[in-house]
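Taking it in order: structure first as structure tokens, then the write-up.
The complex appears here minus one protein chain, its other protein chains still in place.
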């Protein structure tokens, strides 16, 4: 977090006009690619993330295979022009390597991997435009792409970040709030099972603020969950028309 | 192509004294290495290229194997001191990666790959000195190395570049003509079958110029083809003496 | 070797007070890691090297396997903060790649590799602090780690460098003597069999100086050999107490 | 090493069916052999890019985006801006694409697009010097193949051309004292100076049949292809033959004819979308 | 690609035995579930480092070392020093670690340590500028896992914290004419300026049991873990959930409680060793 903190909340409103507990506008589309077994695009504010899933399929290289379960492979990646500022180098950054793991581990608890021994389920998360919340949008999109691919899951996984900005706990940080805020806490959960599958905190919170932030995140996750289900229903209805 | 175009043709003659339709002096030697199954050196003007072939041999790594044919593997590479100017970094450049593919695809149509299932034929093209036309000299040399290795082919492949220099269509560009000319068009063909296996154009030609250039290239290819056959005959005769 | 040679021997004594034929103080500990099959730390002066051994174990990747013997795999590496001056990049340097080979070849003649076909014996040499003689300390430590792992050997391998400093042949060069001396000659041997398994020379010696240096090295190696045996005995006694 | 790719296995029944349709002059989706699929353009898909466009050519999807930076010119062209083209086959785009740095196919694609822009001088690089010899505009053009249903080069070239044509240069201020240059991306006025439009037309060969814009299924049956970059003026600004097969000398008249006519068509289309 | 790791196979008998002990409130080595193993600290193990420390947490061994250099600040923080954290799982440390560049586990470890230092502003980076905007202290903190017997994050954080707390800045002389800066490492006076101490506490979950500081054997049975960085002041300065499993919402009160109390304990310990 940087030192110079611009005023990000004025008269109880954030710079983009939202109240602290508001999500940004969300647009979800499922089944956007022809070749992938499953795919989805999630837009939340100016953040736009594409997720694609292949599998269960044969494991290459073979030595990665596990005899009792499907392996999950996941890559999170930012396209070179997706970020503000200079062109991002296409070489995987340490951040991208970490987030690929974090996203995989956010999804693993939901996937019924033991139904598909000796196979791989590949998840590709491509960030098309980054304006805060790309990992959480990526998880939300990837879980839909898994559903679109027909992979059995205990529940969808939905995700959103909460944070602390000018001393206020707020939902769904955008890039400016993430950069100049005091804390950023991305959370993922299987909403109907109340299981938290991802939790990170960058920044400092008191124990009380942490509890408050976690509650707000779960509330936001429930709202996103409804949109996920709508999007799947929409695709199903369209397909069966 | 650069903007400052020096006068490259004066009184119908090129800077090295050639007429537009002239090839540079060519020297071909077949069977120049002990270990390789086949090898050849082609010198054309100051360009000097060594090609070596191993195979058909076992495929390592095994997963590259194809059950119904031999795979062709090809690497085109410039030695670090082969170019004018600074030392060339030994890391494969994007140009070298592209040309490895282009040379492979120039040779593939000639090789009877289906006679050797589950094997590999490896072609190494090493540019010792680069003065224009290294890819075409590489194809000419590689096709001889394949013949020297006893790999059955429909025909030899011979190659040469044509181009446009000071508005004139010329055969067999050297480095200066390539650098300052208006267009450079390398062509490879199986001469006796009139099949074109490689064609690239860097630069701009009118449709008429293109047809004229292609005809001149095929004429040059036929002349090189004769020299290839002479070189093979020479080696065969020497060997049987 | 650098040109400015400071006075390194004054009144027959080296800068650290040693006579030419003196070793630095040596501390050896065997069995310092829980997970490794064998391990040892060797300190000689301010040089400190950790060696760990795993094996004989299954060979991954499988294609490295040899049907009639164990393969030895060895990596010599300097930790990023182990050297004087700037932080060492963690990418393997050409020096580290060479020394990994040199250390492996110093140990190979002692290991009864043919008793364990189709397996691998892995040796990791980690330089914790570098003050001259890291490769020789690494060999001394690795041979103890092999013994600690129960790998059968013809003999232990012990190693030390000799050199020429201000015209004098000296034993066990430290960093300053290595840097400013006229020659540095690391030697490894199986002491009881009088077999020399490693020999390098950086610098210039007359044939006579070479013979003198080699003799001094073998003398030092014998002294280190006694310390190796003591350390093993100590561990064995402690373990059986 | 460049390695012979695995040949996709096409069942004989299907192969014969496709050949049958093609021999009647139609694609398997009923288009005539020399007509492109429906082209859909979505502009500004990545607002953080200086220019971006999504091209859908049938089910093929290509995302082209540009980042502008200020950098140094190449020493041999000190007074010109710099254009750098990269391409990547995103693993989402096909079950056969793998994650990792661009392979030879992606590198070849990028280099063919690069030459098709560079040789006919599409971008007026000579107008992109800021401080001649020292500071120039650097255009990073990145092409991502998102969904592969055939004919990637032509789709990529449409994306590249549109991304360039849409690009507006941001305002820059050169501090006269320090010489430092600041970009103000909130202000964009000047369109990128272009000399001409170019399109590529790739002619594929399946058995003896020449055709354009195949689907992935058709493309898998092609033995070779030839890409021609066609300029507004009707010239050929670049050629690349690809594939394990060959072309016969006599086929070139037809190839040039098709390329010139379809190239003109594509350029018209690109110009319409540019407005 | 991040790939599901191989699950270590634990025989059912052993598994049951461990669960039985854990369910009674004890680790397999008889400690209570919420107590750390014995911690041993060896200072200055690598004299060529500017600071170094070996941490033994039970049989887990971690070596942390620092190299100081003078370098350029990051453009967005021109007046601050630079802290760079790297971690490596040395192949000596476990039969399952392989030589090579840091994998995702090592990268995640380094980034968790980095954030646990950076977000609570442990190091007063604002006091590490030498020539503001141009020359600052660069702290390279490297963490090597030498022996893996569980709970690597907490052990690494103790090592990182101690290596920083022990570090004394060498004297520097700035040549007023050339502006060149010379470091005189023989003279060390000023301790590195720190704002506060921080420790991480990692809570692991085995079936429904929460515990800290597992051995490698226990850790292999955990489905998930959550690391909290705890500051001197009792705040949470970073969180990272890891593993294939999940936590339930209701478990968090307990996790926070454990982390705060054990974090305080560890900070006391670190402070003692710093004296």
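As written, the chain order gives the labels A, B, C, D and E, with residue 1 at the start of each chain.
Convention: contacts are C-beta pairs under 8 Å (C-beta built on N, C-alpha and C of every residue); 3 or more make two chains touch, one makes a residue touch a chain.
These numbers were taken from a predicted model, which means no experiment stands behind them.
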Request  = Counting contacts across the entire complex, name the shown chains the missing chain touches.
outcome  = B, C
Request  = May I ask which residue of B:54, B:210 or B:225 touches the chain that does not appear here?
outcome  = B:54
Remark   = Only one of C:64, C:115, C:192 or C:226 touches the unshown chain, namely C:64
Remark   = Contacting the left-out chain: of D:1, D:33, D:110 or D:222, that is D:1
Remark   = Those residues of subunit C that touch the unshown chain are 1-3, 64, 66, 69, 71-75, 94-95, 97-98, 100-105, 108-109, 113, 122, 183, 185, 189-190, 194-207, 210-211, 214, 218
Request  = By the contact definition given up top, give the residues of subunit B that touch the hidden chain.
outcome  = 33-36, 39, 46, 48, 50, 52, 54, 57, 75, 79-84, 86-87, 90-91, 122, 124, 126, 128-131
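Criterion: only the chains that are shown with their structure count from here on.
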Message = Touching both subunit B and subunit C, which chains are there?
response = none
Request  = Express in whole angstrom the distance between the two chain centres, defined as the mean CA positions of subunit B and subunit E.
outcome  = 58
Key: Interface hub residues of subunit A, defined as touching at least two other chains   = 75, 122
Two or more partner chains touched - positions in subunit D = 99
Key: Touch relationships between chains, expressed as pairs   = A-D, A-E, B-D, C-E
